[in-house]
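Take this structure, written in structure tokens, and hold onto it; I'll ask about it next.
Of the protein chains in this complex, all but one are displayed in their positions.
On to chain A.
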Amino acid sequence: MPHSDLDELAMLALGDVPPPSVAAHVLDCTECAAELADLRRVLDVGRSAAEPLELVEPPPEVWSGICAELGLSSQGADSPTLDEDSPAYGSRPSSQEDVSIVADGKAGGDGSRRRRWRSALALAAAAALLGAAAGSGLTWWAVDRQEPSTVAGTSRALDPLLPSALGSARMGDAAGQRKLDVKVKGLPKTTGYFEVWLMDRSHKKLISMGVLGSDGHAVLPVPDNVDLVEYPIVDVSVQEFNGSPEHSGNSVVRGAFAST
């Protein structure tokens, strides 16, 4: 079945009644459901912005610092004054309007379909998809477990949640793919296994990354659509072999990973 038109999904998001086939398709199609969820989140963010936040100009040393760091001597002497129109809420010159009309014309077309909105707001959908995959019994990461190489760079120490545990983690590229390199020493004895998670700062949203090897080391692929801004914390838990895809609540180490 063809995917729903973005225009029809927008109707749904705005509470209009689209053709019945659209509502039915969204129930079956994760891609269109994710598009719809993104549109609804744009609506939510829009409503949350009712009180405008005032824009503040950065002090001039910000620009001179940028030029100094990047070695842009030509620009350094010629510090740009901030555009008077740049406050987001001001009116725009007509050239901008032309641009947005062109963009609007394209927006419903196929070109925009595959673009994912990568802000924190898109993550609930991404997490839901990953969670669904993880709960299906055959986890997506299981397909790609090769001998752990390592991610080059320095790891950051994780906070021990058990007195014996010493953990560290870093995120970086290995063999052209984004990977999370986790090591934990002083693991407790268990009849189960140790699972690696990425979580948000509130510890409420979790994505399972895979299982720690028996040597306490794992290099796990991290899908590109996981936003590390939203999931900056790595956590290692003790899990029982009870078939539950949920975090057991018993963590060994937790903390921010180093980015290499």
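Quick notes on this one:
Here is the rule we go by: contacts are C-beta pairs under 8 Å (C-beta built on N, C-alpha and C of every residue); 3 or more make two chains touch, one makes a residue touch a chain; residues count from 1.
Convention: contacts and distances are computed from a predicted model.
From the set "RNA polymerase ECF-type sigma factor", "(Fe-S)-binding protein", "Anion transporter" or "Dihydroorotate oxidase B electron transfer subunit", the protein name that UniProt assigns to the chain left out of the figure is "RNA polymerase ECF-type sigma factor".
Checked against the full complex, the candidates A:P52, A:G176 or A:G249 give a single residue touching the omitted chain, namely A:P52.
Here one chain is not drawn; of A:C29, A:A174 or A:A256, the residue touching it is A:A256. Taking the complete complex into account, residues 6-7, 10-11, 13-14, 16, 38-39, 42-43, 45-50, 52-59, 61-63, 65-66, 69-70, 72, 74-75, 78, 80-93, 95-97, 99-101, 103-104, 107-108, 112, 115-121, 159, 201-203, 224, 227-230, 232, 256 of chain A touch the chain not shown.
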